[in-house]
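Left out: one protein chain. Kept in place: all the others.
In order of appearance the chains are A, B and C, and numbering begins at 1 in each one.
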């Protein structure tokens, strides 16, 4: 397995090529150069998180060369990469998935076949839209609790075992204390940076605009992360958005 | 134990009085009548979901009579009441909680002491604000997935085991299929009616306004449930808000 | 005319009493003390901007004493007060308005009888909700124009003569240049402070919650001004919220 983000020469004899790049235009540019140099039957996997439309165009490039292709974005953040607990969400033909699964399984804890071309990207942005929305909801609840004199631990004890339970609360709690491993305990060092959450929320909004889907809270969450980034917090963990809600000046 | 929402005579010899009423004004009116007739030391429990400020005033009425008092709203919905799996969130002095706990434990699965007077109400509205926000976030994700050609089951499989996991998804999934017991499978018969979710979200917004807490998604969620109620869906389960996002006319 | 925010003695022989106080509770406290000392027939005018419910309670206090009463909040900001170009929005009985009009006309350019008790407050918060929403809309348009390479002057020239025309744009333009008298030209010195806009938007939200009115953009505007205040900008002119949208760090 060769992992590359660059030159076509490096991969022309490969059986499997994996790319991971910042945005759809980069993937299309790189695949546009390298796919025509591949032998038919080669498997090309893109692990970038990009827009669904570009992912589908990349699949079409591979199909033109009779290559197998898979979009397989990954979730799990820095911790997941270190601990090999990443989840891959894959889109593509069954044959491509069958060939890719054992390879991806070496890098991640879980590999899910979500559907045809682009389905991996779709699953990633839908999941992360829930994540961004629920994280802000959880942060708002902690801020309101503080104002009402309810301790963070008491809110955590109730909500973590009740209908407010969510990953944002029970695994990634945005206040220090209740969940010792959450970034809130290490001054919001990521973890999963706010800038990356904003990127995914914008991809979700692009997809929603392109397909006329109604996503009011997803849209509002994207706007709030943009304000948070605009205030200089792009590199904080995304759970740090609680500072925006509390009043940024209190952090100075 | 006498359960009453009415006359003072019924309770004057009671050791424990429990009320459950629609709004803070009703609780203050009823407690204003009955508390002065109670023997000092009587325990008065209010299981209504009401605003924090009224709850604290009710506690003050009880204190004036040297009664023990507890605000103890409950969550769990119709299913919880039938199956005795309700959760009580209690606010009040430790002595009041100690005396109330065995009584409430007969009716619910779980009784949590959240803090002083009003803390039960605070915990309830903070929890339900997370619930309302995360439910809409989950609905938006399913709507976007549909538009992108990603199946509901595939989204469920990814998100339920990933960072998008939340109670709204894994216990109360708003589309039929993935979670057989969720109201989506019985045409959105509640469960937990949209009108009640709207009531709780409005209580949260009142508390946020009174304390200057920032809750942008909580505010947006309250507005969306108001639009859903305004379109004639007050009695649907609150997960039915997915119809608002899909386009209400498609339900006709 | 005696203007007072304090002691009952000062006003007991007055024919007209005018109060101007920060919030509804202050008005009710002061009127509760002074109204019973007034001679029947005295006219009591409250020029505070307060919640509609408190305004109506204050009118009831006056009615109990057979006094005439008017709620008459004012708009126009610092500039209006200096130039006697204030607008009074009045609620109360026709007789009260008839007696008050010549008095208020000395202080303001315009006095409007909006309806019965509380109608002045209702008009004030409805007007200012439009103002807060339209100002943010105008700021967003200038921010988007900048990003698209469209000059502020070109946007102003189009929108000020087209369907985007509004007071926030043509009288109070949030970028320096097009309207020389707007606070943007003097580093956003108020004018009308962001904290006051936030206060009015919160009064509107309280009224909306109390009456179950749907006001999604009003709610969102209140949240945005809360974030702006939370970031330390309470004393800036409310048009300065364009800095929140552009990215606060750029102001440091």
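The rule is short, and it goes like this: contacts are C-beta pairs under 8 Å (C-beta built on N, C-alpha and C of every residue); 3 or more make two chains touch, one makes a residue touch a chain.
These figures come from a predicted structure and were not determined experimentally.
Visitor: Which listed residue (C:63, C:93 or C:126) would be found touching the missing chain in the intact complex?
Guide: C:126
Visitor: One chain isn't shown here. Among C:31, C:97 or C:172, which residue touches it?
Guide: Only one of C:31, C:97 or C:172 touches the chain omitted from view, namely C:172.
Visitor: Sort through A:57, A:109 or A:202 and give me the one touching the missing partner chain.
Guide: Looking across A:57, A:109 or A:202, the contact with the absent chain belongs to A:202.
Visitor: Which chain A residues touch the hidden chain?
Guide: Looking at chain A, the ones touching the missing chain are residues 202, 205-206, 209, 212, 214-216, 219-220, 222-224, 226-227, 230.
Visitor: In the full complex, which bits of chain B touch the chain not displayed? Write them out.
Guide: 220, 227, 229-232, 244-250
Visitor: Could you please point out the chain C residues that touch the chain left off the display?
Guide: Output for chain C: 52, 75-76, 87, 89, 110, 112, 114-116, 118-119, 122-123, 125-131, 133-134, 136-138, 140-151, 154-155, 157-159, 161-169, 171-172, 204, 207-208, 211-218, 220-221, 224, 244-247.
The working rule: only the chains that are shown with their structure count from here on.
Visitor: Can we say the copies chain B and chain C touch using the same residue numbers, with more than half in common, or are the two sides different?
Guide: same
Visitor: Name the chain with the Cα centroid closest to the overall protein Cα centroid.
Guide: The chain sitting closest to the overall C-alpha centre is B.
Visitor: What whole-number Å value describes the gap between the mean CA coordinates of chain A and chain C?
Guide: That pair's centroid distance is 44 Å.
Visitor: For chain A versus chain B, what separation do you get between their C-alpha means, in angstrom?
Guide: Centres of chain A and chain B (C-alpha means) sit 32 Å apart.
Visitor: From the C-alpha centre of chain B to that of chain C, how far is it in Å?
Guide: Averaging C-alpha atoms per chain gives centres 35 Å apart.
Visitor: Got the chain C residues that touch at least 2 other chains?
Guide: In chain C, 220, 227, 230 touch at least two other chains.
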